[in-house]
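We show some of the complex, not the whole, and keep each chain where it was.
Here the chain labels run A, B, C and D in written order, and each chain numbers its own residues starting at 1.
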Amino acid sequence: MERQFQLELESLKTSLIKMGSLVEDSFRLAVAAFLEHDRRAGLEVIISDERIDSLELEIDNAIIDLLALRQPVAKDLRFIIGSQKLNNDLERIGDHCVNLAQSALTLLDSPGNSTTGGLAATAVEDIRRMAEIVERMLRDALDSFIRLDPELAEEVLENEQPVDDLNRKTVKLVVESLKAEELGVETGMELARLSRNLERIADLSTNIAEEVVFLTQARVIKHQGV
Amino acid sequence: MNQTPPVSMNFMREDRKDPAPPSLTGNTGGMSGAGNGNVTGFTTQGLRRRFRWDEFLAEKLITVVAFISLAAIVMIFVFVFREALPIFFQPEKEETAVVESAEEETYGEEYLGEAHRARSEEDREASRAETAGSEGRATLSNLAGTRWQPVSAVPQYGILPLVVGSLKVTLLSILIASPVAILAALFTASFAPRWAKEVLKPAIEILAGFPSVVIGFFALVVLASLLQNLFGYEYRLNAFVGGLAMALAVIPIIYTVAEDALTAVPRYMSEASLALGASKWQTALFVTLPAATPGVFAAVLLGFGRAFGETMIVLMATGNAAMLSLNFLEPVRTMSATIGAEMAEVVFGDTHYTVLFLLGAILFLFTFLLNAAAEVFIRQRLLKRFRGL
Amino acid sequence: MTTTKTENTKIAIRDLNLHYGSKQALSNISMDIAPKNVTALIGPSGCGKSTFLRTLNRMNELIDNVRIDGSVRIDNVEIYDKQVDVVELRKRIGMIFQKSNPFPKSIFDNVAYGPRINGIHDRKRLEEIVETTLKRAAIWDEVKNDLGKSALALSGGQQQRLCIARALAVDPEILLMDEPASALDPIATAKIEELIYELKQSYTIVIVTHNMQQAARVSDFTAFFYMGELIEMDSTKTMFTAPTKKQTEDYITGRFG
Amino acid sequence: MKRLRRKVLGSAVVGLSGAAAFSIVAVVIVVMATIVVGGKDTISWEFLSTPPREGMTAGGILPAIVGMALRVLIMSIAGVPVGVITAVYLSEYAGAQSRLARAIRFAVNTLAGVPAIVFGLFGLGFFVQFVGSGMDTLLSDGTDLHWAQPNLLWASLTMALLTLPVVIVSVEEAIKTVPQDLRAASLALGATKWQTIWHVVLPNSLTGILTGGILAVSRGAGEVAPILFTGAAYFLPRLPGSLSDQFMELGYHVYIMATQSTNVDATIGIQYATTLVLLTITFMLNFSAIFLRSRVRSRQMR
């Protein structure tokens, strides 16, 4: 049966990669919706979330079947448990992408939609930078899973702090612009929300990286740095 | 064996004509590879019952032969008992062709000790005298008598001395053989190093392979004189010599069966004992031997049966005098030896003949009972123990 | 995912009862076995798994005092019909036993036994058959250079695969396996399981196993027997994640007895 | 203290049983040596190839050897096939409940323990008196005593019966060692019952069957009791010409020479030599059986 089981593990991995690329797409689209004012992209994100959700369920069931029918241990078990967490994280990232997209759409819809001048522009710029970093984090995290490359995963972890800082800075900036009334209230709120969601996605990418470390090296690093 | 190919070809053709159900053709598609021409698929035609000549003939033939075997065996029961039966139904039958038996040929008693020869010579004279006017009778009371003088003028058919003789020799041989054989078996099964087994086993096989005449010969020619010189008793040939010689014949039987039973005690059983901290001899005495007791007991019973029916050894080594005595150092005459010595000269159908058959029947019954008992011990008890049934 | 009673049934058992003397060993079994799938029979010792398996090729008839009633239809043919020839039936149903039982002949002769019985004596034909079936049984590479060697010289796992090859050589459609791997170590077991997985492409397989994990690994459907009754049968996935009957749940989670 | 007692007890048990075992070996050696030493000088080609002369006080033992060979041959031809087929019936065809099988088994088991002398009685009563007389009546109106007297045929047939249980039991035993699994495998492959017997059961018990046959032959060869009054002749310096002749026989000859000889002391060398020849022949038979059996065993081990 080993060979059969190998195949099943492979197919689980494939599903996860698919899930990962769906989520990456979502992320890119959501960012585009905001940065390039692409309403279509925003809507697409919201629609595709349903596919992500159903894929998550599918993978979850496959994992339960594997646990029930194959009784994995050691490496295999770690891979399956890691996959389960990855799956969960990806779904959450998907949700945050929806949030991003919603914010972007709200901004597009809100009448006082001006994010061009002064502080707002800086905030947008920050968000763009965050988005870039987070996109890379997400990609690297997924790559590290695909290649089961713990070193790449460790690289992802290094990016958490910068994103955190950027987020804090952005939120502060937004608050100040709001105080200075340079920004519409809604715009400000959404910008802050965007920033926070990006930060969460970075967090979750970190989680993914941590899981890759766990499943390749049987080493738990989650919550360890806290 | 010779599956006739045309038949299966036929079925193939029939199958093709038959509009097979769709599920069937669906299945046959995937099945190729090892195909050997068999029709695939389950169809009423393909599975139809067929008649096989070879099968039928083989079965009938084998059954018939088995029947013949059984018949032959049953005949033995029937004949031995049938020939013995008249004794109980022929109260007044006249002995017509009495005692023309030539003395020269009654070899049964020829080689007795000198003293004895004289005595039987006298008996014969006496009986010849009596024969003149009387008839030999075998009545039940006569049978229970203490004198066995079938060829005297007034034949005496008292089988008691013969029965006692048989028992004497048999008991003696068993008393000598069982301890030796059982201990030897225990030794082989539990203690013997490999080299000892390699010596012992062939020795036993050789002993078992000795024809009984050979043992008889040895007892008669070597043992008898040796023992007499050693102990200085009166008669050269006696129950003791016979018993000892008989022990030689019985040892292999007891040994083999007992050793089988002992080695059949599964190894894991003795291992269990050893692992509990018992030593080898404790294991042998407290686990192996008790576990095998039914087998060992059966071994003794089988030995007993064998000794009881054994003819040639007693014929040659016991002196063959039908004396009723409990002294082991006197000659004895056993039932089997009596038959062996006298049957060749009796007249078909006369009383002597019938009485000899009666002796045969008694031997038959007795050994039968012993064997049945041994069977019970081996089959029911021993197997039950080891298989945990 | 439960079996359906349509044409997608290879073996249909209805109200099967079996008695050994006065002792009932199977009670009212009805079951449908899907073609080209592996159906596993599980249940505690003595629940009748082997007995059930052996009713499918009428091997139980070899035992005295067996009484069988009910219906077993394979491809819609009633195998307990008076007209049915047992010998022909058994040719179409391969059987693999718990203890590997190759004949004490050469590897070649083992596999060729069935075809020869069927009157094939052409050496070329036989060689062909032997090669293809040994390949099918995933043992060709290990033995191709020693076809003349005694089958008894093979390891336990190899012997078992040889027995499978021998069964395949008479070209059956159904394979019955009674704990085929229970006497093997984990490595040989894995090979057999792999093989079963491949064989189900072409054969309908019914397998008895004591090892629940094995049932989980190899089978598509699982039937749970208890005291001669079929308690539950469903897809293996369902049986092992969410069985319906409490007895099944208790048995597979080890809370039984 | 306790341990010491145990040690002493242990040595006693081992020592005693060892002594018993080796006393058997000793006896065997003594008996063999005696016979070999006593007989080796008399053995010669002439001794083996000529009939006895001068009232058996000189000459050889050829007729006895030939008689024994003929008896064993006829016995085997008559007994072994029947025994084998019956064993096949018992193990393959008869169901466990079959009455016939149970009757045969019972009879065989009983017969296996019946003393040889009783077979002699049967031979006399049945073959000589019953069958023989019947044949004479049929063939020559009972005027001529031809078949109704002890002869080679009756002795051999009696022996065949004697060995029948031996054959049946040992062949059935051999067939039983063919695992049930193999039969099941064959049947499950669609072989018929007879095919299974022919291709699987018999080939795999062949050595066992041979062993059984040889064991039976050697058992028969050594027996003297049953032929005492079914066909053996005291002295008959020619070879038997037909089945209805009496014959000399080696074992019987030993018995006669040792007990009936007119001059025991003068013939003692001949007696030993005859015994030695008998012993040699039975051993050769026995050892071939042992050899075969060990081969079977080692094959079963594998």
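Please note the rule applied: contacts are C-beta pairs under 8 Å (C-beta built on N, C-alpha and C of every residue); 3 or more make two chains touch, one makes a residue touch a chain.
Small disclaimer: the values here were computed from a predicted structure and weren't measured.
Asker: What stoichiometry, expressed in the displayed chain labels, describes the complete complex in this file?
Answerer: Full-assembly copy numbers, per this file: A x2, B x1, C x2, D x1.
We take it that only the chains that are shown with their structure count from here on.
Asker: Counting only Cα atoms for the centres, state how far chain A is from chain C in Å.
Answerer: Averaging C-alpha atoms per chain gives centres 50 Å apart.
Asker: Just give me the whole-number Å value for how far the CA centre of chain B lies from that of chain D.
Answerer: Averaging C-alpha atoms per chain gives centres 12 Å apart.
Asker: List the centre-to-centre spacing of chain A and chain D in whole Å, with centres computed as mean CA coordinates.
Answerer: 94
Asker: Could you say which residues in chain D touch two or more other chains, in rising order?
Answerer: 192, 195, 199
Asker: Going by the touch rule set out above, which residues of chain C reach two or more other chains?
Answerer: Residues 88-89, 91-92, 114, 117-118, 170.
Asker: Would you mind writing out the residues of chain D in touch with chain C in their complex?
Answerer: Chain D residues touching chain C: 95-97, 179, 181-182, 184-192, 195, 199-200, 204, 299, 302.
Asker: In the complex of these two chains, what residues of chain B are touching chain D?
Answerer: Contact set of chain B toward chain D: 1, 52, 54-55, 58-59, 61-63, 65-70, 72-77, 79-80, 82-83, 107, 110-111, 179-181, 183-184, 186-188, 190-192, 196, 199-200, 203-207, 209-218, 220-222, 248, 251, 255, 279-282, 284-285, 302, 305-306, 308-312, 315-316, 336, 339-340, 343-344, 348, 356-357, 360, 363-364, 367-368, 370-372, 375.
Asker: Using the touch definition up top, name the residues of chain C that touch chain B in the complex.
Answerer: 7, 10, 35-36, 74-77, 79, 81-85, 88-89, 91-92, 114-115, 117-120, 125, 129, 132-133, 136, 168-171, 173, 201-202
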